[in-house]
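Have a look at the structure below, then the notes.
Here the complex is missing one protein chain, while the rest keep their positions.
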Amino acid sequence: MNTIHDLGGMHGFGAIAPERDESPFHETWEGRAGGILEVMTFPPGFTVDRFRYLRETLRPDLYLVQSYYEQWLYIAEQVLLEAGMISAEELARGKASPQSTKRNDSMRADAVWDFLHDRAHSGRPLAQAPRFTSGQRVRARNMQPAGHTRLPRYARGRSGMIVSHHGGHVLPDASAHGKGDAPQHLYTVRFAARELWGAAAHPRDSVHLDLWESYLEPA
Amino acid sequence: MNGIHDLGGMHGHGPIAPEKDEPAFHAPWEARMLGIRRGATFPPEVNIDRWRHLRELIPPHLYLSRSYYDHWYMSYVAALLQSGWMTAEEIKSGHAAPGGARRNDAMRPEEVWEAQKTRGIFTRAVATLPMFAIGQRVRARNIHPTGHTRLPRYVRGKIGVVRLHHGGHVFPDANAHGQGEAPQHLYTIAFPMRELWGSDASPHDEACADLWESYLEPA
Partner (left out) sequence: MSQHSHSHDDSVEMARHHHIHADLPPDPALRVKALESLLTDKGLVDPATIDAWVETYESRIGPRNGAKVVAKAWVDPDYKQRLLSDATTAIAELDLLGSQGQHMVALENTPGIHNLVVCTLCSCYPLPLLGLPPTWYKSAPYRSRAVLDPRGVLREFGLDLPEHVKIRVWDSTAEVRYLVLPERPAGTEHLNEAQLATLVTRNAMIGVAKVTA
């Protein structure tokens, strides 16, 4: 989606404001929100790509004013609503409906450490050989998918060079939309800053992006 | 600048919502703000291009969350503060600080119609011959100016054909920044939709943009 989240290259967002001694959570509720999204029971087939996609569906003006963990709460609500695990009325009232059944399979506290260290990896073995090799020139395709993608607008149509190959990885464009892992070869591609931003950019600078095989064509 | 205003090609802003029998103004304050924009005395540097740039400099979250005439309010207040014609205290209180000079040169009601008829002519003589001819292939430059520009991001680096030549016109990128009118030849460039958006776009359709000569290079 060409939505507000695709911020690469934008002006007008003001100064970067690093905080001295920033704490992991600024408020207690932020820790609760972060914890909920780590360990809550998700619907079957839910993926990290679906998580990112749902965040991209937040209304653009709200995307810009809501804090990071407010957006996580929005994601949690969307996940539960779209899976029918809660109803809009329950969400509005903050209480389970008396007719709903209570599950007893949520993650226990003593399982959290192992969960956080063993969570699913996105690498997948692939039978077919990679189409591109390190050092090869490629062009990022000019495409405008209406769903989730990890190809930023600023790289589309631009050419760069493969600098590494990571083997097969889950394709977010499929995984975010219930179309399975659909793994593809993943590459790191180097783009000269001048290719991305024109002659005013520094001649020695570059930007690296991790891009899936179907995002690329030979240049 | 690559600001939030540069909306061409974005997803996520929801359906278009035409109103049946929409009134000219939704509230009396909108009409007052329109009248202020057209009839109030502005700091001399605030030409049309400066005005558009002021609107682009509205913080992105306010740009997306506030209504059209509120943008005008925010742009005018910013111009008044920047020029020193008003202080923040005066804006907040709605009262002029005591002792300030009162001007007597505001536009009079009987001058309104003539202003409407005669304002806003932007053609200017330019001494140089046009660099491009109708029918010629040109590429919109890949540039990312931090100031005002009328070259939308979605055409940068794309190839099109010169459809119309409009002669010399005031150059917004200069005029918005106190650098004079610096007129240049202005062209309408037709870009095939597939050039702009990739092979999923309709092969029959095109988008045209009005672009100044320095935005273009031969292709």
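Going by the order they are written in, the chains are A and B; count residues from 1 in each one.
Here is the rule we go by: a residue touches a chain if its C-beta (ideal position, glycine included) is under 8 Å from a C-beta of that chain, and two chains touch if they have at least 3 such contacts.
Owing to the predicted nature of the structure, the values given are computational and were not obtained by experimental measurement.
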{"item": "Left-out chain, listing which of the shown chains it touches", "value": "A, B"}
{"item": "Residue, one of B:138, B:196 or B:216, that touches the chain absent here", "value": "B:196"}
{"item": "Contact set of subunit A toward the excluded chain (per top definition)", "value": "2, 11-12, 14-15, 60, 144"}
{"item": "Residues belonging to subunit B that touch the chain removed from view", "value": "1, 5-11, 13-19, 22, 24-29, 31-36, 38-41, 45, 48, 50, 52-55, 57-59, 62, 64, 66-70, 73-74, 76-78, 81-83, 85-86, 88, 90-96, 100, 102-113, 115-123, 145-148, 150-152, 154, 164, 166, 169-170, 172, 177-178, 186, 188, 190, 196-197, 202, 204-212"}
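Basically, only the chains that are shown with their structure count from here on.
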{"item": "Inter-chain centre distance, subunit A versus subunit B - centres from mean C-alpha coordinates, in Å", "value": "34"}
{"item": "Contact set on subunit A toward subunit B in their complex", "value": "1-4, 9-14, 56-57, 59-61, 64-65, 141-144, 146, 153, 156-158, 197-200"}
{"item": "In the complex, subunit B residues that touch subunit A", "value": "1-4, 9-14, 56-57, 59-61, 64-65, 141-144, 146, 153, 156-158, 196-200"}
